[in-house]
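One chain of protein is taken out of this complex; the other chains stay put.
In order of appearance the chains are A, B and C, and numbering begins at 1 in each one.
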Amino acid sequence: MCAIVGVINSKDAAKTAYYGLFSMQHRGQEASGISSSYNHQIKTIKNRGLVTEVFNSASFEILQGQMAIGHNRYSTAGSDSVLDAQPVSAKYSLGEISIVHNGNLINKYEVRERLIEDGAIFQSNMDTENILHLIAKSKKENLQDRIIEALGQIVGAYCLLILSRSKMFVVRDPYGVRPLSIGRLKDGGYIVASESCAFDLVGATFVRDVAPGEMIVFEEGKSAFKSIELFEAKDPRLCAFEYIYFARPDSMIDGKNVYQIRKKLGEILADKSSCKADFVVPVPDSGVPAALGYAARSKIPFEMAIVRNHYVGRTFIEPTQEMRNLKVKLKLNPMSSVLKGKSIVVIDDSIVRGTTSKKIVELLRNAGAKEIHMKIAAPEIKHPCRYGIDTPSYEELISARMDAREVCKFIGADSLEFLSIDELTQGLGNERKYSLVSFDGDYFIS
Amino acid sequence: MCAIVGVINSKDAAKTAYYGLFSMQHRGQEASGISSSYNHQIKTIKNRGLVTEVFNSASFEILQGQMAIGHNRYSTAGSDSVLDAQPVSAKYSLGEISIVHNGNLINKYEVRERLIEDGAIFQSNMDTENILHLIAKSKKENLQDRIIEALGQIVGAYCLLILSRSKMFVVRDPYGVRPLSIGRLKDGGYIVASESCAFDLVGATFVRDVAPGEMIVFEEGKSAFKSIELFEAKDPRLCAFEYIYFARPDSMIDGKNVYQIRKKLGEILADKSSCKADFVVPVPDSGVPAALGYAARSKIPFEMAIVRNHYVGRTFIEPTQEMRNLKVKLKLNPMSSVLKGKSIVVIDDSIVRGTTSKKIVELLRNAGAKEIHMKIAAPEIKHPCRYGIDTPSYEELISARMDAREVCKFIGADSLEFLSIDELTQGLGNERKYSLVSFDGDYFIS
Amino acid sequence: MCAIVGVINSKDAAKTAYYGLFSMQHRGQEASGISSSYNHQIKTIKNRGLVTEVFNSASFEILQGQMAIGHNRYSTAGSDSVLDAQPVSAKYSLGEISIVHNGNLINKYEVRERLIEDGAIFQSNMDTENILHLIAKSKKENLQDRIIEALGQIVGAYCLLILSRSKMFVVRDPYGVRPLSIGRLKDGGYIVASESCAFDLVGATFVRDVAPGEMIVFEEGKSAFKSIELFEAKDPRLCAFEYIYFARPDSMIDGKNVYQIRKKLGEILADKSSCKADFVVPVPDSGVPAALGYAARSKIPFEMAIVRNHYVGRTFIEPTQEMRNLKVKLKLNPMSSVLKGKSIVVIDDSIVRGTTSKKIVELLRNAGAKEIHMKIAAPEIKHPCRYGIDTPSYEELISARMDAREVCKFIGADSLEFLSIDELTQGLGNERKYSLVSFDGDYFIS
Partner (left out) sequence: MCAIVGVINSKDAAKTAYYGLFSMQHRGQEASGISSSYNHQIKTIKNRGLVTEVFNSASFEILQGQMAIGHNRYSTAGSDSVLDAQPVSAKYSLGEISIVHNGNLINKYEVRERLIEDGAIFQSNMDTENILHLIAKSKKENLQDRIIEALGQIVGAYCLLILSRSKMFVVRDPYGVRPLSIGRLKDGGYIVASESCAFDLVGATFVRDVAPGEMIVFEEGKSAFKSIELFEAKDPRLCAFEYIYFARPDSMIDGKNVYQIRKKLGEILADKSSCKADFVVPVPDSGVPAALGYAARSKIPFEMAIVRNHYVGRTFIEPTQEMRNLKVKLKLNPMSSVLKGKSIVVIDDSIVRGTTSKKIVELLRNAGAKEIHMKIAAPEIKHPCRYGIDTPSYEELISARMDAREVCKFIGADSLEFLSIDELTQGLGNERKYSLVSFDGDYFIS
């Protein structure tokens, strides 16, 4: 998970990219970076930290011009260096390029091994370097053909933005696993972003999604863009997790509003089985829409009985002995004056390891909840994702080891229900397929 | 508005104070500080920034001992110096003390002028320095009598914690305008805090509120505390704004859960007048509980149609020309896919200058809302508060200059309704009086 | 030891003060601060760190106006807080003042105790607060009379600058223990500084020293200044250590060039006793001038055989076990290719605890020096200074416990010689007396 943004043919492109990254901060808080192309030179500023920490006014005196790409990096194990921040910029045989990338290459180790055997060096752990090498090694005469050749060797679920001195190339993988949309800026320029919430902040209007397998070529000074079918059309398989918990509720992903999808999933949960309760309580923030849907459909009153503290920073002082469950309590506080003696339906977006759910149930019990019926607005996660989401291995996934009844016991709830995979796809709209690997283990890209 | 916390007779008191301040970060983000008393010395660490920025592990090697007080400072004009952070510690004739303070002294200029004429020096702009001077100048033989004498000269709405080398004094003003509660820690120590949400995080149990006009004396090593009626009993007048928008919804203020009060105010709004609408939309986060109440009572569906971005930092890059209403848009994004063509009731907690409401209405219109009925879960703010809330002057308060109809026109809504003062007090519970100066101009302390 | 600077009636006074402080960084590296008076307001910026770390361009948008005072703080035990940085600014009965101070008040505890008993509070450990309080408590009608009254109650060795909204008061103690000079800026304004090297950098010309016991009053907009004999004339007693090692060699202190005085002391050392040696080696940097004097007079060649590393920062990584004498070695490296098998005269400015000298001798021996004759360009330090120098207590002063022969044995030199007190005063010029308390224990101020 990461956020990418590209801006072209717009004044102060890097500033617009900055605001785009700001609105997609939820997709990655570890590092941030922007490259801009100006006066035949690509300049890059990147560092660890939030968007507002990495950039200041002086940054935009360096990042001039009408073309820029940017990236927010999600925290993953082992990526603690600024060298693992994006964009990655390099000089190569046709000049200079800069790349940002969201997603995961399935055959990265093979490609990397082959490149390394062929004499390449890798200075980071990022997939992005693979793509750079493939482009650099191609014998094709222009960048576009090289990108095509390079991506022909790559298998994976990804979105890419490639900035040269005069063009911006936009690519979405053949299955369209990761989202990517095009917006139009008020001054006639374009913005491309992982989520459409970026368009709202910068005042852009949604044009359309980039199609799976499509390459779009923007050129400096040209108001039209060119679309190329890079890969043969396949059944699109957008990652269901974008709807379940990645994306901001106000984003439109492949034509659907995330908030409304989440509400719908809550309604399906409500339809699924009756359950007497005093009220419905979401685990905030991501459980809120599904809980609203559940409450509306089940006619059980909705209460924001768990309060979330949004000031959570990065470093914490070791707690005193008396403070149990600190990590969850720093974020979530159930209100006993609302919960005392009540039967509740708790709506969360998913269960991964089960440890957080266990702590939430414990906090709810301590707050006096009498009965706790946990409803999850997603199916059981039984398989690790390999397409760009940082899910843990089989050993750590609780639903890979236990059935729902055992999980219920582990987390200490009175009942536990998940959506079935069919119910999920029904909620997402049956008309198209989704990437559901975490649920069904169908690794369709390999 | 500020947060104060005190911890006594508990291991690692400063750490507990740290977590208390962390949970009350919403009451002040400008500066933070903690003093601890240990080994006959008071040590203080304070600085500008969030709680998690001011303190690190090394801080707690300095802030040892079983007694500590802490403070979060709210940003007010002209207080840009670390010298204006609290606690304020000083050596005086009986040894050493440290003070934190939440609220406002009405007669501070008179007291300050008198003290200055009498030879005192003031190194900051804080009321706290006044109190320190009055204590230092008193001829009484012990600190307790001096505090009593000092506070006898002070008129205002405040809560105070005073730490000496072996005691902690807790004071709430005669009207109890600002909130203050006592909790019990698991190891037998006590915690005193502006809001009870601090107790939840550190695992303390609520004991009781400090009574208006009460002084409580905690002593190192003594498990009991002493209560003194410092001021004659008056009708208590808790600041209504604590319920309206200051406090965290999960706090209990003077025995009442803030979230439930806010929901109640929403219900009263719904009872007040019928209004056809497709759904009820809160201005998040503080408008959510009232909107839930309104929706439940009016049977109009509830939608979280405005999404809030919680990553708002402190410094922003100047926007491009294309970006209007940036400051509001950085926080709030209405979803057009939910709002398009709809009639909505929008619930907000209050209107101060009217400028933010105007921008919200504009954003809602741009998102396609057809009819916008604004409902405010508070009365019109017609008077500046002088009791500790940073409200602007008469000229800037829109309701001091315009009636509701004119305000409605200014903000561009289709209709606008406020609670009446009676409805507000009904919602808060008629059994006791509140500080309502911002609404009725009854400056009962002067 | 500290540095103070004042600038008046000069454009960008704070900037000139900044450069003055920069050139006097050697007098204090712990903290730095500047106050300026402009538009009837005194603004202060101060913090821990070097001059170049505390201030940036933005500082001088705040520190406007034609009047400014500044301070560099020397690191002393227990002063680790920004609250102990100067200037100290305060509001008092006649308005607002800011004070900087260099030196030591002998009766500070008595004065502080009296003030505290009288109801004052002290927020720092600085003498400066005493003076502020005395001024604030005075009943005199104007600041000048109050300063006079305040200083009448104070006994000590100090220089003071006091900035009000329209005046700058300059005071030197009756004995003139600490140095203070007046310079004239090119635009007609004045600068007052601890050392004249500040004048050189800002292009000011030396006017004269402030006389012992003199108060000088500068007024905004007036080109002339007023001199007042604040204290009756006494025999001046400038601190001999200013010449021995505090001051920069290029400063003129009370009419004498520090470098030339140090050279003279080296000549006297050479006259004192014959000593065969291959060459004369200074302990850099402060031993260099005396070593040049010694070499010139003794006709023994001079060699810079110990090299000093000037990049010494503040925090160091704990060394490995193999690295002995690290703290001295980080600064000083004797060259074995010069020293091997040689007899040398080593010139240092003083011996305080003896530990550094012992390590230097050990390093010289390891570098191959055959005979090491240590010559100290000062007498034995037998008494702690109480007049502003941070010398340790009797127990730590090696010459308070041992005679020169024993010290020689302790440090491992082949011979050791100090100047006698008479020789020192001869070198300083017999025509006037000096503060020699560290050598003779004559505490003339008490």
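What we mean here is this: a contact is a pair of C-beta atoms (placed from the backbone, for glycine too) under 8 Å apart; a residue touches a chain by one contact, two chains touch by 3 or more.
Predicted model, so just to flag it, every value in this text is computed and none were measured.
Asker: For the chain that was dropped from the view, give me its touching partners among the shown chains.
Answerer: Over the full assembly, the chain not pictured touches A, C.
Asker: For the chain that's not shown, point to the residue among C:95, C:152, C:301 or C:441 touching it.
Answerer: C:301
Asker: Kindly state which of the options C:23, C:124 or C:164 is in contact with the chain not pictured.
Answerer: Selected residue, touching the omitted chain: C:23.
Asker: Determine which one of C:42, C:288 or C:398 touches the chain that has been left out.
Answerer: Of all options in C:42, C:288 or C:398, contact with the hidden chain holds for C:288.
Asker: Looking at the full complex, which residue from C:53, C:145, C:390 or C:422 touches the chain that isn't shown here?
Answerer: C:53
Asker: Could you pull out which residues of chain C are in touch with the chain that's been left out?
Answerer: Output for chain C: 11-12, 15-16, 18-19, 22-23, 25-26, 29, 50-53, 55-57, 59-60, 185-187, 197, 200-203, 248-250, 252, 257, 259-260, 288-289, 292, 296, 301-305, 307, 309-311, 313-324, 329-330, 333-335, 337-338.
Asker: Determine and list the chain A residues touching the chain excluded from the picture.
Answerer: 81-83, 88-93, 116-117, 119-123, 132-133, 136-138
The definition used in the following text is that only the chains that are shown with their structure count from here on.
Asker: Using the touch rule from the top, point out the two chains with the most contacting C-beta pairs.
Answerer: A-B
Asker: Using Cα averages as centroids, what's the distance between chain A and chain B in whole Å?
Answerer: Inter-chain centre distance comes to 36 Å.
Asker: Quick one: chain B and chain C, Cα centre-to-centre, how many Å?
Answerer: Averaging C-alpha atoms per chain gives centres 49 Å apart.
Asker: Would you mind listing the residues of chain C that make contact with two or more other chains?
Answerer: None at all.
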